[in-house]
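One structure, pasted below without further comment.
Every protein chain of the complex appears in place save one, which is left out.
And now, chain A:
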Amino acid sequence: MSVILVLIVTSIIVAIVFLGAFYWAVRSGQYDDTYSPSVRMLFEEKKKKKNEEGAGIAEKV
């Protein structure tokens, strides 16, 4: 009997995790621009010489 309760509670918790993921995705700006990522992934290899400086500043900022 109680197995249904456990299942429902589990399923809701899993769903809440996804809701949390959605919340995080919206907050972190993944929905700000829905067009360019879809194009960007089709570009061939982005940078010829990804210099270390570039990586450095990305971290700092």
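We take it that a contact is a pair of C-beta atoms (placed from the backbone, for glycine too) under 8 Å apart; a residue touches a chain by one contact, two chains touch by 3 or more; residues count from 1.
We take it that contacts and distances are computed from a predicted model.
Engineer: Which choice in "Transporter", "Ferredoxin reductase", "HMA domain-containing protein" or "Cation:proton antiporter" gives the name that UniProt lists for the one chain left out?
Structural biologist: This omitted chain is identified in its UniProt record as "HMA domain-containing protein".
Engineer: Since one chain has been left out of the picture, which residues of chain A touch it in the full complex?
Structural biologist: 1, 4-5, 8, 12, 15-16, 18-19, 22-23, 26-27, 31-36, 39-40, 43-44, 46-48, 51, 53-54, 57-58, 60-61
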